[in-house]
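To start, the structure under review is shown below, and the notes come after it.
Of the protein chains in this complex, all but one are displayed in their positions.
Naming follows writing order (A and B), and every chain is counted from residue 1.
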Amino acid sequence: MTEPVRSPGLWVLAWRRLRSDRVGLVSLVIVLFYLGVVLLSSMGWIARDWTREVGVNYAPPPFWANDQDETAKALPPPPEPATPPSLYGLTDPLGSVLADIRREYPHDLVTHDLPRRLTLPLGGDKWGHDVLTKLVKGSQTSLMVGLVSALLATALGTFLGALAGYFGGWVDDGLNWLFGVFTAIPYLLLVFAIAAVLQERGVTTLILILGLTGWTGVFRLMRAEFLKHRSREYVLAAAAMGASHARRMFVHILPNTSHVILVQLSLNVVGFIKSEVILSFLGFGVPVDVVSWGSMLNEAQNELVLGKWWQLAAAGTAMAILVTAFSMLTDALRDALDPRLQRRED
Amino acid sequence: MNWSAFILRRLLQMIPTLLGVVLLVFFLFNWVGGDPAYLLAGKMASPEDIANIRHQLGLDRSVVYQLWVFVKQIVTGDFGLSWATREPVSHIFRTRLGPSLTLLVPMLVLETGVAVSLALLVAALRGQWLDRTLMVTSTVVMSISLLVYIIVGQYVFASLLGWFPVKGWSDDLWRNLTSYAVLPILLGLFVSVAPSLRLYRTFILDEIHQDYVRTARARGFSERRILLVHVLRNAAIPIVTNVLMGLPGLLTGAFLLERFFAIPGIGREIIMAVERSDFPVIKAATVYVAVATLLANLLADMLYRALDPRVSLEGKQDD
Partner (left out) sequence: MLLRVRNLRVDFQTGRGRSTTAVRNLGFDLPERTTLALVGESGSGKSVTALSLMGLLPQGLAQLGGESEIVWQGHNLLQGGEERWQALRGREMAMIFQEPMTSLNPVFPVGAQLMEGLRLHMGLSRQAARDRAAELLELVGIPEPRRRLDAYPHELSGGQQQRVMIAMAISTHPRLLIADEPTTALDVTIQRQIMELLMKLQQDMGMSMLFITHDLALVSELATQVVVMRHGELREAGSLRQVFDAPADPYTQALLACRPRMGERPRRLPVIEDFMRGATRAASPPPQRSPVSPGGEVLLTARGLCKHYVIREGLWKQRVFSAVRDVSLEVGQGRTLGVVGESGSGKTTLGLMLAGILRPDQGSVEVGTGPHGVQIVFQNPYASLNPRFTVAHILMEPLLLHGVGTTRLEREERARELLDQVGLPRNAMGRYPHEFSGGQRQRIAIARCLALRPEVLVCDESVSALDVSVQAQVLNLLRDLQDEYHMSYVFISHDLAVVHHMADDILVMQQGRVVEAGPADRLFADPQHPYTRRLLEAVPGRR
C-alpha cells in the first residue's frame, strides 16, 4: 500500500543539506576514500607485502633523487647491514626463533634475489620498505583503532548517559560518581596507567583501552540530552498513552538525539586517532610488528636528523588530510543535522 | 551560606570521588595487570625469587590489608621508592614540579591571552573573510599531529637554524625561561591556541545572539562597547571555567614537550615510569594528579560562582 504523499524524513533532508555543502561533500569523499583503502587493505587486496624490502635503504622519492644526484654520488655507499654483534659466547635467545621464521617465510625475507630499486614513489625507510605500502598499512591500523574504539566509547557513553539522564535519582548519582572518578584523572594519564599495567601490546588491547576510558564526553552530553527530553511534551504524551520506559528512551528520545551521537562519534574518531598516534609513538600502543601512523612517526624522528624526511611527511600528511576532512565533515554534519535548521553567522 | 561553608561542603563532596579514584588505581595495578611480582622479578626468576618479592611487596597479605597500605601511602605521601631508580617517589614529585610549572604557567597565560583576543577579533568580524580564513586555518592546524610540530620544530628551529637550544635544562629559572623553555612554550602555544580559539569564538558568538545585546544596540551603545563590556563580561564565565578545568589536562599535555626537550618535569617522569613499568611512580602520579584536578575544578566552580550573579552558593552546579 502506498501513501499518496510521502515526505522526506529528517535524514533525507539532512543528506540534501549536506549534499549542497561543497566543503562537507569534499570532506565526505576524502573520508570515504580512506575507508575504501582501509577496506581493501584489510581484505588483503593491497599493501599485503609491506614488509618486503623492495628498495635500497632510505631510497628517496624520485623527484628528490634527481636533485640530490650529486651528493648521492659523493656519499659513500649505503652502510652494509649491521654485522651480527659478537655474542660473547652467549646463545642468541632469539636465534632459534629467527631461524624458524626464515624457514617458514623464505619469500618475505629473502629479497636479495630481486634487484632493489633506487627510488620509491614515496621513498623508502631504513630497511628499504616502500613507504607508500607502509602508509596504507599504517592508515589501516590507525583508522581501525580510531573507528572501533570510537564506536565502543560512543555506545557506552550513550547507554550510560541515557540511563542517568532519563531515570535521574540514585541511578544518576551512581553514574555521575563513576563519571567523576574517570574525569578526575586526565584522559591521557589514565590511558598511560592502563597501558603500563597491561603488558601485552596489541590492536585489540589498544581499542579496549581507548574505548573504555573515552566514554565520558559522550556520557555528559547524552545525560544532558535525556534530561532535557524526558520532560518534553512528546515524551509526556507517550507516557500518557502507556509507553514503557524502554520505549520512551529508545524509540522516542534516542532518535531525537541522533545528531548529537553522530557528531560525538566523529569527534571521538579524530580524538582516538590522535591518541593512538601518540601512544604508538611512545611505544605504548601497537606492537612492534604492526605499523601505524604513530610507529611511522617514531621511526621518522630519527630519520629526519639524517635528512630523510619522506616518511615523516607521508605519515604526517596522511593523518593531517584525514583529520582535517573528518573535522570539516563533523562541522558539516552538525549544520546539516541541526534540528533548529537556522545557523546563520557561524 | 558563606564561602568557607561552601568550600568545606565541596571538599567533603570530593571524598567519594577520591575514594573511587583510589579503588580504580588499586584494582588496576593489583588485578588487571596480573601479578606485579613477575614483572619486577624479570624474565628469568625462580619461584623462590617471586615468592620473596611477593612478600616484600605485601602481595601475600589480604586485599583489604593491601588497600589499607595503599590508602596510608596516599595520606602520608610516602609511596616508598621507585622500582627503577630507588629514588623516593615523594622526592621525584617534589623536584619535578618546578620545571613543569616553568613550562606550563607561561603557556597557560599566553594561550589564554592570545586565544581570547583572537576570538574577540574574529567574533567582531564574524562571517567575513578573516573569520573564515582563521577558522579553516585553525582546523588544519589542529589536524596535524602535535608530534609532527615538535619533531619538525625542534629540527628546524633548534638543529638547523640554531635559534634555540635543542634540549636541556638548568637550575636557573631565568635562564630556563629565556632559553630552554622558549621553543617548547612556543610550540605548545601554537598547538593549543587553535582549539581554544574555536571554543572561545563559540562562547562569544553565543552571547552575541542573546537578547540583551539587542537591548544594548537599541540603547545606542557602540558595537565596540557592546563587545568589550557587555559580551565579554558574559563570555568570561565559560572561558574562565574552561581555562581552569583544562589546567590538569595541560599538566600531562606537556609531557611530549618535556620528553622531546629533555625537561625534567612530571610529564617526562610519567612517560619514563610507564616505559620502565615503575608502578609506585605511576600510582602516585595518578592519585595526586586526580587530587589536583579536583582542586582545580573546585577553583573553577568558585570563580564561576563569583563571576555569575545568577548562581548562588547554595545551588547545585548542573552542567
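Definition applied: a residue touches a chain if its C-beta (ideal position, glycine included) is under 8 Å from a C-beta of that chain, and two chains touch if they have at least 3 such contacts.
Treat the numbers as computed from the prediction; the structure is a model and nothing was measured.
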item	value
Full-complex contact with the absent chain, from B:Asn30, B:Asn176 or B:Asn234	B:Asn234
Contact with the hidden chain (one of B:Lys72, B:Arg175 or B:Arg217)	B:Arg217
Residue ranges of chain B at the interface with the undisplayed chain	1, 5, 9, 12-13, 127, 210-212, 214-222, 230, 233-234, 237, 307-310, 314-316
Chain A residues that touch the omitted chain in the full complex	1, 3-7, 9-10, 20, 232-234, 236-243, 247, 252, 255-256, 339, 344-345
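The rule is short, and it goes like this: only the chains that are shown with their structure count from here on.
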item	value
Whole-Å separation of chain centres (CA-atom averages), chain A against chain B	23
Contact footprint of chain B on chain A as seen in their complex	177-178, 180-190, 192-199, 220, 224, 274, 277-278, 281-284, 293-294, 297, 300-301, 304-305, 312, 316, 319-321, 323-324, 327-328, 331, 345-346
Chain B - residues contacting chain A, complex	16-18, 20-21, 24-25, 28-29, 32-34, 39, 126-127, 139-140, 142-148, 151-152, 155, 159, 202, 205, 208-209, 248-249, 251-253, 255-256, 259, 270-271, 273-275, 277, 279, 282-283, 285-286, 289-290, 293-294, 319
